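Of the protein chains in this complex, one is absent; all others appear in place.
Going in written order, the chains are labelled A, B and C, and every chain counts its residues from 1.
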């Protein structure tokens, strides 16, 4: 089904941007996992609006309620339903939206897809708001993975064409990566941060928007995760990542740059590490060969297009009169969604890795409670 | 399961590079579709080795046998099993392969994944040979789609850094696209072809290899294909495309380039076409908004890494002695797999589009035979 | 995933008997379907406790809230999340339950399955309470099907060994079937109802319980529903029906009785009906041949074991001391769950039929809104 994802760890997203609530059912969570609700809330809050340097006011993060699957602070092994209420359901005339679709939004395609019956308010089920429950599900996976020494980091690699410094993806500095989550703009080079903030401000004043590239690094994975052909790590991750609105590209390791190199430049030579493990000297492949992890850092990039909501007038068509019209999208828009996409990408990575772990090892093999003695 | 893909049109690949056969089961093919076996054979032959300008000899395309699902030249609506025999099963010492993995191949990861039990001959189930049955399945989908005016084209957009000319993806020239399938190197600009062939020859003599980028264009799609969130066209296509070996990046429309633009530059303005249809003036989005097609050409790029099999000596490790060793991969290798990947990408696109069509419309709504009167 | 069911109409149940809530996500509901909330509530109320003749007090039916997937009284085509709060979360010592499992309940097996981490209160996720959201989902399907002239009826065919009258399943009296839903004990013969009520009362006073058989009849189905092999109507229905607690047998048409007949007695002869349709003179097969509907009434039986919760002392084992103990299950128990199971069976039938319809015809072919023009 379209709003579900996963084999052994399965999420089902529900809700519309301006309906009563958005939420997620997470099935397949191993039993007996203690949930750190505060850490969950912190993670979800990182995605919430109003955390970027260009925000005028800090908002509270989205509060969530867990309706099932938890008993005495621990997971029960049965589905968790997590609900996040929508507090800002607005009453503006959304029937206009149906008539005059915003360019490069899902307004027109959603109208066709659901034959005019889709909830048009704020993008409905197509809204970026659905990444809030994605992050709630991801937060649970993140903490279960961290307990088993798997850590996930993401940063803004590019914003509006401004690049953060290059990361050594064969030997990343973990302390440096660990500073990212606390930053209001998760980049490694704070000088680049200033440059990005200035650019965003300039573009915002012009009524325009920017896109960028998120890079994600996963440390601590064993070799052997993933399955051949369509069960490969790239297939699994990409199918989930493309569920995040505004994603237009996904690449692994050196990505498209690798396609311009020669084999002798791109192949990762094998060696025996100091810990007597098989490792590669470089990591052009991003930790994956033949769809299967090789115990090097898993690295991928996600391209985020510029926010289509801009203040500038644009050409659209009136679907009732079938005549051209100019649309000016009202309201305050985030001039760069990329910093919030960073959190959604981390969440998606956590969910995908957790699923791959459970597919590979089963609940018990992975270190979870399952099928024990009474 | 790892070797299966699809919702309403489902393929299951089987086989190993040097086992008795490779093949595919295709379930969900509508009943009553006449199969053009010659066209199927021609398509499969385009992928077979020995068709590139740098090949020394033309080989026969892979011959296939259909074991089921066809009666009196028409599909029955039940699964087709298509088998392609392996004729060149070789007897060389593959146990060496297990000991000395080739860099950036799946030798090491496959050994870990299957605990030493994987078929090591020629990459086993990880081999590019599995794209032969993928192409057979794709050929069936291609002809069913063409019958409903949906056409799929793919070309080499880049090879070893040499770019073919830019295509107008909002208004592609269909006659030009139709010339691609017959070319031994499917590029639009024949001057660029010469440049590419020379580069490949030079690199081949150096014992090295090249990668590239395949671009695929699908014409004739209706608006409204795809589903929200994880059922979007990008998610579905990417999960299938990453099943093709050597793919390291997938992007849609302008892809990563879009992420460096402003919203005002990247948004596609809507207008009413001469045929009174809603269309966009540009096509930066590649025909997809919110995961749903908008009736513009569907456009995506697939990044293919340089073939990891090179003649040059490389560093590897002996998994028995756990000591470093130099590996020199024996045999003749294709210095650029990209031209053959073009066919696999077309096949994957056909399979994914066919599946999306059946999900959207059902067999009957799509124009197939199903649930009729006796 | 274990708590999800369905191909094109998919339900995911969540919740525990004494947690905050139980609920369901229903994905795949066609867009633009008007929901009759009152009819939904009436259907859900039929399943709620306290509706049987032997109940001392009428209780309010379970109130539900729809969090998503509905806009202006119509379905949007995206997932509906329906939540039913648990109002009687009790504080009794459930840790006892973990120590002393009730015979023929899921207490012991649930403890083993989730390694001691399952929610033990009232059966947790294994509780019959999960049929409340099943009925909510079923109510939606029932009204969509009824709008297309497909009607579903279920009755108590047997209760504690007392049989209702035999129904002519080749030519059922639809007016008679339509009286069932309003009855507090849905049997065709009111004399048998008295007999059943007396038996239940007698058994209740003994601290014991009764089982029975539910029979379900679906009218108005077209021929051709279902798919070969594992996609047959029997496979699909049985896999859903066995998700209802206490079900120990499922049979179709004449069921096990057919296995004692000869072919000449059991085969259903074909004839041309007055409406010029192919029909069968008898209906021993229950409307299914080779897994596919033949347009005769679809008929199946569901065997419900006696409620395992009885007031009589029983032998159990203390899982801490590993010694035998006598258990007396406290509280008031329903001496026959069969009347409530009738509603769950109707719901399951509606869900399964709706799914089969969508698999067969697609949303549009079935008469729903989907992929229309803007």
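Throughout what follows, a residue touches a chain if its C-beta (ideal position, glycine included) is under 8 Å from a C-beta of that chain, and two chains touch if they have at least 3 such contacts.
A quick note: this is a predicted structure, and the numbers were derived from the prediction, not measured.
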{"item": "Which residue of C:43, C:71, C:108 or C:361 touches the chain not shown here", "value": "C:108"}
{"item": "Chain not shown: contacting residue from C:86, C:209 or C:364", "value": "C:209"}
{"item": "Chain not shown: contacting residue from B:68, B:149 or B:273", "value": "B:68"}
{"item": "Selected from C:39, C:181, C:219 or C:317 as touching the chain missing from the view", "value": "C:317"}
{"item": "Hidden partner chain, residues of chain B it touches", "value": "1-4, 6, 10, 12-16, 19-23, 25, 27-28, 31-32, 65-71, 74-81, 83, 101, 108, 111-121, 124-125, 319, 369-374"}
{"item": "Where the unshown chain meets chain A, residue by residue", "value": "78, 222-225, 228, 278, 358, 360-366, 370-372, 374"}
{"item": "Missing-chain contacts mapped onto chain C", "value": "1-5, 13, 101, 103-110, 112-113, 123, 125-126, 130, 158, 160-161, 203, 208-213, 223-224, 226-232, 234-236, 238-240, 242-243, 245, 247-256, 258-272, 276, 278, 280-281, 284-286, 288-294, 301, 303-310, 312, 314-317, 319, 322-324"}
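Throughout what follows, only the chains that are shown with their structure count from here on.
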{"item": "Chain whose Cα centroid lies at the greatest distance from that of chain C", "value": "B"}
{"item": "Residue-number overlap at the chain A/chain C interface, same or different (half cut)", "value": "same"}
{"item": "Distance between chain centroids, defined by C-alpha means - chain A, chain B (Å)", "value": "26"}
{"item": "Interchain centroid distance [CA atoms averaged], chain A/chain C, Å", "value": "39"}
{"item": "Interface hub residues of chain C, defined as touching at least two other chains", "value": "78, 370-372, 374"}
